[in-house]
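Of the protein chains in this complex, one is absent; all others appear in place.
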Amino acid sequence: MSQPIGRRIWAIAEGYIPPSSTGSTRELTSHETVCILNAGSEEARVEITIYFADRPPAGPYVFIIEGQRARHLRFNDFTSPEPLPSGTDFASVIKANVPIVVQHTRLDSRQAALALLSTMAFPVE
Amino acid sequence: MSQPIGRRIWAIAEGYIPPSSTGSTRELTSHETVCILNAGSEEARVEITIYFADRPPAGPYVFIIEGQRARHLRFNDFTSPEPLPSGTDFASVIKANVPIVVQHTRLDSRQAALALLSTMAFPVE
Amino acid sequence: MSQPIGRRIWAIAEGYIPPSSTGSTRELTSHETVCILNAGSEEARVEITIYFADRPPAGPYVFIIEGQRARHLRFNDFTSPEPLPSGTDFASVIKANVPIVVQHTRLDSRQAALALLSTMAFPVE
Partner (left out) sequence: MSQPIGRRIWAIAEGYIPPSSTGSTRELTSHETVCILNAGSEEARVEITIYFADRPPAGPYVFIIEGQRARHLRFNDFTSPEPLPSGTDFASVIKANVPIVVQHTRLDSRQAALALLSTMAFPVE
């Protein structure tokens, strides 16, 4: 099971960090997530670029994911080179040096009950 | 990062503008959205055609998206050549002159708590 | 825009008709839907087969979709050759004589607020 799986470039056209939450724990705080599976043995270096409606792209945001590990990265937590604004539409492109699998998930708890969405990202190549 | 990413034709078989909302802000108003990423340097000219159950297609609705920008277009806001009815099933085909990435998202706030759905559109070619 | 778009065979591995609803209108009744876009000029003949956990498949359920039309078919409404049970896991395969695009959506209103899910079906060929 040490073979890498997936593609090296993925895209997500939807992105939005809900600007408020009713949940108070980290678990129930509204969040926008990019889930990444690195099924191969080799460490993955992942670079994420963020696109906006009315300004140049931000990033790259760089993450290292060990071999045979999965990481759920919250866009809310992105800090360097700059934090991402909440309540703002964006999109993202995810590039890695090895094949990975990418999925997009949002938990929105702005109202009294949470809402969820998820989709596989688009495998570019 | 100025290479275009994606495909030139996409399709979304589901479409429905919820006819009411409990949220009063634009942010929490029920909406049906097509999210488009134009990762390339060149401006994208996007034409959207809408299909219905019992009448001929509407459109094309034309949008210009600058290079290296992402736009989340609400079907609710489509006005020309004609507004789209709410509470009505539809589908859409999105064509561009350059590769783009397309994702479909709905926020439904008809009841006391909002609901979300999202999926990558189908990449036709 | 009279070219057909999509594939002739699609599959949906998830299927479940929620057995109750809080909404009383057709619009807010819990439903499981297969959304089909027939973007070509020619009429589509669509045959849907349903697979279960512990009994042989049901169907085919046959639908005619005119050219350049989109239909959102509720599994709840399937009657011939037999109605589908609610509260039961199933899956479906959708075959057509012309290329179509297929998306799967559920509206679940069993509890006080509705929930939604949607995904493009898997394009088999």
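Each chain carries a letter (A, B and C) given by its place in the written order, and its residues are counted from 1.
Operating definition for what follows: contacts are C-beta pairs under 8 Å (C-beta built on N, C-alpha and C of every residue); 3 or more make two chains touch, one makes a residue touch a chain.
Bear in mind that the values here come from a model prediction, so they are computed numbers and not experimental data.
Contact with the chain that does not appear here is found for just one residue of A:17, A:44, A:84 or A:101, A:101. Interface note for the absent chain: among A:37, A:58, A:84 or A:98, the touching residue is A:37. In the full complex, subunit A touches the hidden chain at residues 1, 5-6, 23, 27-28, 33, 35-37, 39, 68-72, 101-103, 105, 107, 109, 112-120, 123.
Residue-level contact of subunit C with the missing chain is found at 9, 11-16, 19, 49, 51-54, 56-57, 87, 89-91, 93, 104, 106, 108, 110-113, 115-122, 124.
Going forward, only the chains that are shown with their structure count from here on.
Taking each chain's centre as the average of its CA atoms, subunit A and subunit B sit 21 Å apart. Put simply, the C-alpha centre of subunit A and that of subunit C have 30 angstrom between them. In subunit C, 113, 115, 119 are the positions where the chain touches two or more neighbouring chains simultaneously.
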